[in-house]
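Here it is, the structure in full.
The other protein chains are all here in position, but one chain of the complex has been omitted.
Up next, subunit A:
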Amino acid sequence: MAIFSVYVVNKAGGLIYQLDSYAPRAEAEKTFSYPLDLLLKLHDERVLVAFGQRDGIRVGHAVLAINGVDVNGKYTADGKEVLEYLGNPANYPVSIRFGRPRLTSNEKLMLASMFHSLFAIGSQLSPEQGSSGIEMLETDTFKLHCFQTLTGIKFVVLADPRQAGIDSLLRKIYEIYSDFALKNPFYSLEMPIRCELFDQNLKLALEVAEKAGTFGPGS
């Protein structure tokens, strides 16, 4: 059981805080000789597997590292293009690590505002009177829980489908936000949260929630 990440979205749909607390890694490393028996393609500034699923390497996985050195988007650590590097027989044998592409901060911003719109559409398409937006979204690998405050700020927590006690965690995060972001005289409303105390207390709350699954009655 685990809590994967936390997002805080302001009332305009902008991401003002994001924390990845735990990321299960499904990575596969393999040594290849020339020619590469996988088809790679460039997508969103990353090199993805387009064809040739095998040995834990799946279509959609990105090239994460070459010979143990992390790649930087579509470039290797020393600034060469990954596809060009892998097209040169002189560089083989080569060991490549594949895995799910990590989200860049731009993508996180985009996904946060995307959720903001989905939340609104979810309430518009309601077959019942007076519905809120999406409060819980379920998939086979994670559950997304969202709590919108009266002032329009959304707290979003991504957790394992079996993790309990997320509702009280969301209230707890709201409390931490009020105590350590809002009451901080240097914090300006609707802007990214850069407060050390907020960070510390949030991490503490996530730890407690992961272990106990709940904060008990009282809080």
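Quick note on the criterion: a residue touches a chain if its C-beta (ideal position, glycine included) is under 8 Å from a C-beta of that chain, and two chains touch if they have at least 3 such contacts; residues count from 1.
Methods note: contacts and distances are computed from a predicted model.
Enquirer: What does the UniProt entry say the missing chain is called, choosing from "ER membrane protein complex subunit 3", "DNA-directed RNA polymerases I and III subunit RPAC2", "Eukaryotic translation initiation factor 3 subunit F" or "Trafficking protein particle complex subunit 1"?
Expert: "Trafficking protein particle complex subunit 1"
Enquirer: Consider the whole complex, including the chain that is not shown, and state which of A:12, A:83 or A:121 touches that chain.
Expert: The single option touching the absent chain is A:121.
Enquirer: Which listed residue, A:29, A:81, A:135 or A:199, touches the chain dropped from view?
Expert: Touches the omitted chain: A:135.
Enquirer: Considering the whole complex, not just the chains shown, which residues of subunit A touch the missing one?
Expert: Residues of subunit A in touch with the missing chain: 4, 23-24, 26, 58, 60, 100, 103, 107, 111, 114-115, 117-118, 121-142, 144, 158.
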